[in-house]
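As you look at this complex, bear in mind that one protein chain is not there, while each of the others sits in place.
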Amino acid sequence: MRLFRPTEAHAHCDLFCGVYDPAQAMIEAKSVLQCANKYHASDDEVFRARAISIKEERAELVKHHLSVLWTDFFKPHHIEAFPQLHDLHWRAIKQAGDAKKSMDPAVSEKLIELIGEVSDIFWQTEESKATGVYPPS
Amino acid sequence: MRLFRPTEAHAHCDLFCGVYDPAQAMIEAKSVLQCANKYHASDDEVFRARAISIKEERAELVKHHLSVLWTDFFKPHHIEAFPQLHDLHWRAIKQAGDAKKSMDPAVSEKLIELIGEVSDIFWQTEESKATGVYPPS
Amino acid sequence: MRLFRPTEAHAHCDLFCGVYDPAQAMIEAKSVLQCANKYHASDDEVFRARAISIKEERAELVKHHLSVLWTDFFKPHHIEAFPQLHDLHWRAIKQAGDAKKSMDPAVSEKLIELIGEVSDIFWQTEESKATGVYPPS
Amino acid sequence: MRLFRPTEAHAHCDLFCGVYDPAQAMIEAKSVLQCANKYHASDDEVFRARAISIKEERAELVKHHLSVLWTDFFKPHHIEAFPQLHDLHWRAIKQAGDAKKSMDPAVSEKLIELIGEVSDIFWQTEESKATGVYPPS
Amino acid sequence: MRLFRPTEAHAHCDLFCGVYDPAQAMIEAKSVLQCANKYHASDDEVFRARAISIKEERAELVKHHLSVLWTDFFKPHHIEAFPQLHDLHWRAIKQAGDAKKSMDPAVSEKLIELIGEVSDIFWQTEESKATGVYPPS
Partner (left out) sequence: MRLFRPTEAHAHCDLFCGVYDPAQAMIEAKSVLQCANKYHASDDEVFRARAISIKEERAELVKHHLSVLWTDFFKPHHIEAFPQLHDLHWRAIKQAGDAKKSMDPAVSEKLIELIGEVSDIFWQTEESKATGVYPPS
């Protein structure tokens, strides 16, 4: 849902002026992990039911944020420079799906790791300097 | 948001029991095209504003349905058999983004064409027989 | 959310140019049925909780798609030609509500049957030729 | 999305214990009317664009609330007692669609009138005493 | 999502022309309470799971409606006249969060009570005469 200039005359903005940051996917993924952890620490029926459904919702947001990075932020020249980008996003989004299904915190931790890999590539791009908000310190 | 068995013991369903159909992406894409066509046929301010925003919404649904096919339906062995799958989905989802930005019907027609390519591959898979609802006649 | 021309001058499009297809309701209803079936085949707490909530969500989408057909696609002359349309949609949408409440696959199968009846009428209309995407083969 | 007991044993609640009130549809319809009125009172491009899209959103909520009354609150014995219910809801929901398309306040006023008719019938039912929240004073 | 005139020239409407009514929060809160009550009256796994998730959803709507009143309807002069407004809304929205977590009907009843306090203040304002729809009789 990010915004680009739609015409040739605005080619610069079409490429470089959006606001993107892997922080959005990462924050939701941390929330997914917390849902899994807390589920196991509780024996309350209501709490556990809520942990399952909130994890589902947060993992769906992870999918959304990753998909926005993949198809809105990354351009053909990034795919050339980082040929693993397609498969990495595919595995990361699939992992978010697995994190919906599983209460095993290791599944969520793997998701966080994959988002970390996406993030590393994001911050290596020239374009991230203009569009990213929370660069690694 | 499709449902798979989440445990090892249910491996069969994890792979083959969902309900998927490229028809969902295609119907929304046809709606995107109609919005573009009708926008040009009208000179009413209100109608045109609605055509822009309804097209936006429908194109977002196209993105969602394509993303579900890519990361939920397709499995590693499909990627091996159809190595163009990653890039095809990337271009198709990017095209849905372009169709948000542009009122040129040709942009929406290209989107429909790309969904057609996804659909062709979908229906060539063994798994589509069990999960698809509207096979090509 | 379908789009029509809003002014008198565009009466043709106001009536005949949208994109509608009962396939949208049918695909979600099949997903509802699968949720009910899979719920019974599993004894995993997490899986069952997810089956309940995903079924809820899919049944809500069935309601939405049926409502769009009823009030956006069908026009007064269709109600005259098919006097059962009002009651059929009422029963079908109520059935989607019942399918939310019940894990009995028979309830979902009845929903699929009622959508089949809506679909039959849809494809008998003259207007479906222009607006439908997946005609019966 | 209202809640009923799903089993035979809870038949009383299945019929009489939900929370429904035509106030929900009416409040959104008044908002639709205000959007139409304010659109005409402004010549600001941004304001007018927002009036169109907020009206669209509010009218969609009207449709949703009317649909809930029609298929969740009203039961077969209400249809018998008030045979106009099906057609009244159909015309009211269609009117909400017309109110999306038109900036003419008269179209929104007609919508408010039709919701008034639904409301009159709602408050004549025995069940409204238990489920309604804002009875006519 | 309420609509105000965005320019200085339309200051009157910016303040007084929206449509607001605490009825929206109250109706959802009554639904939250019913979910809690019905949860305890049932021993059906599916029913109880649905009661938890529908309560969650309804409580989220309560939060939304209260937030709209707090930041869209109430103006600085209301905060001066009713200095408890900030803390009251904070406690009411927090209570909606507690009502998500707890199946204790007393928690939902407390929520209804707090919305009642908001409502009392709302109807004491001069502006409510123009924007409210369901005044106390």
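Order of writing sets the labels: A, B, C, D and E. Residues in every chain begin at 1.
The definition used in the following text is that a contact is a pair of C-beta atoms (placed from the backbone, for glycine too) under 8 Å apart; a residue touches a chain by one contact, two chains touch by 3 or more.
Source: prediction; values computed, not measured.
Student: Where does the absent chain touch, in terms of which shown chains it meets?
Tutor: A, B, D, E
Student: Among E:49, E:93 or E:121, choose the residue that contacts the chain missing from this document, as touch is defined above.
Tutor: Answer from the full complex: E:93 touches the omitted chain.
Student: Mind listing the chain E residues that contact the chain we can't see here?
Tutor: Where chain E meets the chain not shown: residues 1, 4, 6, 60, 63, 67, 70-72, 79, 86-87, 90, 93-94, 97, 101-102.
Student: Can you list, in ascending order, the chain D residues touching the missing chain?
Tutor: These residues of chain D touch the chain that is not shown: 45-47, 49-50, 53.
Student: Which chain B residues would touch the chain omitted from the figure, given the whole complex?
Tutor: Considering the whole complex, chain B reaches the absent chain at 48-49, 52-53, 56, 100-103.
The working rule: only the chains that are shown with their structure count from here on.
Student: Show which chains lie in contact with chain A and also with chain D.
Tutor: Touches both chain A and chain D: B, C, E.
Student: Just how much do you need to spin chain C so its Cα atoms sit on those of chain D, in degrees to the nearest 5?
Tutor: Value: 180 degrees, nearest 5.
Student: Report the chain whose mean Cα position is at the greatest distance from that of chain A.
Tutor: Relative to chain A, the chain with the farthest C-alpha centre is D.
Student: From the mean C-alpha coordinate of chain A to that of chain E, what's the distance rounded to whole Å?
Tutor: Roughly 33 Å separates the two chain centres.
Student: Indicate the whole-number Å distance between the mean C-alpha point of chain D and the mean C-alpha point of chain E.
Tutor: The computed centroid separation for chain D versus chain E comes out at 19 Å.
Student: Which residues belonging to chain D are in contact with no fewer than two other chains?
Tutor: Expected reply: 1, 6, 101-102.
Student: Okay, what are all the chain pairs that touch?
Tutor: All touching pairs, sorted by chain label, are A-B, A-C, A-E, B-C, B-D, C-D, C-E, D-E.
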